[in-house]
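A single protein chain has been omitted from the complex, and every remaining protein chain is retained in its original position.
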Amino acid sequence: MRKFSGFALARETMRAHKGWDRQWDNPEPRAKYEVIIIGAGGHGLATAYYLAKVHGITDVAVLEKGWLGGGNTGRNTTIIRSNYLYDESAGIYDHAIKLWETLSQELNYNVMFSQRGVMMLAHNVHDAQVAQRHIHANRLNGVDNEWLDRDAAKAYCPPLNISSSLRYPVMGAALQRRGGVARHDAVAWGYARAASAMGVHIIQNCEVTGINQDSNGQVTGVETTRGSIGASKVGIVAAGHTSVLMEMAGVRMPLESFPLQALVSEPVKPCFPCVVMSNTVHAYISQSDKGELVIGAGTDQYTSYSQTGGMHIISHTLEAICEMFPMFSRMKMLRSWGGIVDVTPDRSPIIAKTPVKGLYVNCGWGTGGFKATPGSGHVFAHTIAKDEPHKINAGYTLERFTTGRLIDEAAAAAVAH
Amino acid sequence: MLLIQCPYCQEDRPEIEFQGAGEAHIARPANIADISDAEFSEYFFIRDNTKGIVFERWRHTHGCGRFFNAVRNSISDKFIMTYKAGEPKPELTEEQIKAAAPISKKPAADKPEPSPSKAEKAK
Partner (left out) sequence: MSISSASAGANRIKNRGRLNRARTISFTWDGKSLNAYDGDTLASALLANGIHLTGRSFKYHRPRGILSAGPEEPNAIVDIARDTARRQPNVRATVQEVFDGMQANSQNRFPALIFDVGAVNDFFGPFIPAGFYYKTFMWPASFWKHVYEPFIRRAAGLGTAPTEADPDTYANRYAHCDVLVAGGGPAGIAAALAAARKGKSVILCDENADFGGHLRADIHAQIDGQPAMDWVASAVAELRSLDNATVLNRTTAFGYYTANMVALAERVTDHIADPDPELPRERLWQVRAGTVLIATGAIERHLVFHGNDRPAVMLASAAQMFANHFGVSIGKRVGVYTACDSAWQAAFDLHEAGSPIALIVDTRSEVPSQLLAKANDLGIAVKPGHKVTATSGRLRISSMTVEAENGHGKEKTPIDALIVSGGWTPSVHLFSQSRGRLKFDADNGRFLPDEVAENCICIGGCNGAMTLADALDDAANATGSKPANCEETGSMVGYQIGTSNGKTDSAFDKSFIDFQNDVTAKDIRLAVREGMLSIEHVKRYTTTGMATDQGKMSNMHGLAIAATELGREIPDIGLTTFRAPYTPVTFGTIINHAKGKLFDVTRTTPIHSWAQEHGAVFEDVGNWKRTWYFPKPGEDMQAAVNRECAATRNAAGIFDASTLGKIEVVGPDAVKFMELMYTNPWQKLAVGRCRYGIMLREDGFIYDDGVVGRLAEDRFHVTTTTGGAPRVLNHMEDYLQTEFPDWKVWLTSTSEQWAVIAVQGPKAREIIEPFVEDIDLDDMPHMSIREGRFCGVRTRLMRVSFTGELGFEINVPANYGRSVWEKIWERGEPLGLTPYGTEAMHVLRAEKGFIIVGQDTDGTVTPDDANLSWAIGKKKTDFVGIRGLKRIDLVAEGRRQLVGLKTLDPREVLEEGAQIVEDPHQPIPMKMIGFVTSSYWSENCGRSIALALIENGRAQMGEKLHVPMANGAIAVEVCETVFIDPDGSKLNG
């Protein structure tokens, strides 16, 4: 792997940038691998990277039906934070943030992790109570999160409208300063490049059509549009398509796939210094390095694999944005798009072994998986390599939907009274 | 925004009048108190989440208030049909399935255009 640096860039300039290598190889699939990862999004590529890096398992293929990073990795609003309530959540998301903080150097790829702070607004007494509960729990878990009153919130994010005449006036906010955004494509590319350099095969345009098992039920490999590929361990990291793939191995999942939309505005000079989220009025906004306002909308109410959603969902989000930031009414939507998010009943992921021997699954990240990418890959690699979960993902089992031991962040936040 | 035919009102109405209510044809076990944890999990949490033809429930919340079922292609989001709650899961014909496929051949020029329903016009 050719090292990236300012020096290398300068040297390549002298030779018209002819010397750059392929960032990752484009190999033909071998007949057999030690591990197959299905899905070359951020989570899948990170899994392959940590399998090679941490566990020395380089005989790995990452199979992708489209092009790497083309699913939710390349479609999300890139918000990164770890100020979750439950210990399990704080555990995995903060594990991820710690990895984010050195990821550019680790991968030798600038993923532009920008710790500009994530501010979650409270608009009523209930919101404030929920925010405080999070702040206190986070502090004792070693996760930074602090309460800002209305004026402090305005000082942190000057465009914020704190007028008390708003329909839902801002009462204050919970701020995680270590939170922020990153360049989503670079995360996929950086992991792909680093994994490829260690010998991992990334095989694009290779759709899995079946999962092969022997008479004992042990996984033996997969059928794909590019032929059979053997492996005794298969990890499914396919987000919205998880149910479809698990069904091939005869496992039914507690998942539903919904359309999730996002949009960007035209680029403008820096005008928005942080990330602002509001669960009450339903909006997520930040400004990208390129100058676009990046805005996340909600999910549609029906399951779908169409990667499109209704315009009323977009309208609803922009209403909230213009309520909180009335100067943005004249900004223009440049591009909108949809992804498919897989949602579990408790809105927390499943990162676990499955009832099928040799089959592992990492799914159910819903609307917020990007932020966990490094942590998710790291613990999933551990789960596959050791055939047992890392302590950080021990609670993220499939069985919790039988025992009732849910990790219900949504329930803990969203109940109005 | 989807356009949904309410089988009670017999009208095509915009999606915002309706509330999605999840997968259809999952009956609450009559002996629910006695089923196993695994059976309960299957009933309450496990879902088909089919990529393709889905059977789902809707409620015409801002209309007649009735729950009903629908068959939709979850790739194209096109509805095949809707039917009243309690009616059996319908058998679909080849043509019905084909009509909801994501892509079809070019339409014949000047075929009679279906008019939107009166109901929608009235909105």
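Which chain is which? They are A and B, in the order written, and residues in each are numbered from 1.
Keep in mind that, in the parts below, contacts are C-beta pairs under 8 Å (C-beta built on N, C-alpha and C of every residue); 3 or more make two chains touch, one makes a residue touch a chain.
Here the structure is a predicted model, which means the values were calculated and not measured.
Listed by label, the shown chains that the missing chain touches in the whole complex are A, B.
Shown as candidates are A:Ser104, A:Ser278 or A:Thr373; the residue that touches the absent chain is A:Ser104. The hidden chain makes contact, of the residues A:Thr58, A:Gln132 or A:Asn279, with A:Gln132. Along chain B, the points of touch with the absent chain fall at residues 1-3, 14, 19, 21, 27-28, 32-33, 35, 37, 40, 44, 57, 59, 61, 65-67, 76-78, 85-86, 102-107, 109-110, 113-116, 120-121, 123.
Seen from chain A, the chain kept out of the figure touches residues 4-6, 8-10, 13, 16-18, 20-26, 66-70, 74, 87, 90, 102, 104-105, 108-110, 112-115, 123-126, 129-137, 139-142, 161, 167-168, 183, 185-186, 189-190, 204, 265-272, 281, 287, 289-291, 306, 308, 310-311, 314-315, 318-319, 321-323, 326-337, 400, 402-406, 408, 410-412, 414-417.
Rule of thumb we're sticking to: only the chains that are shown with their structure count from here on.
Here the CA centre of chain A is 30 Å from the CA centre of chain B.
Touching chain B in their complex are the following residues of chain A: 241, 243-244, 252-257, 301-306, 308, 310-312, 342, 345, 401-403.
Interface residues of chain B, counted against chain A in their complex, comprise 1-2, 15-16, 19-20, 22-23, 37-38, 40-42, 44-51, 54, 56, 72, 74-77.
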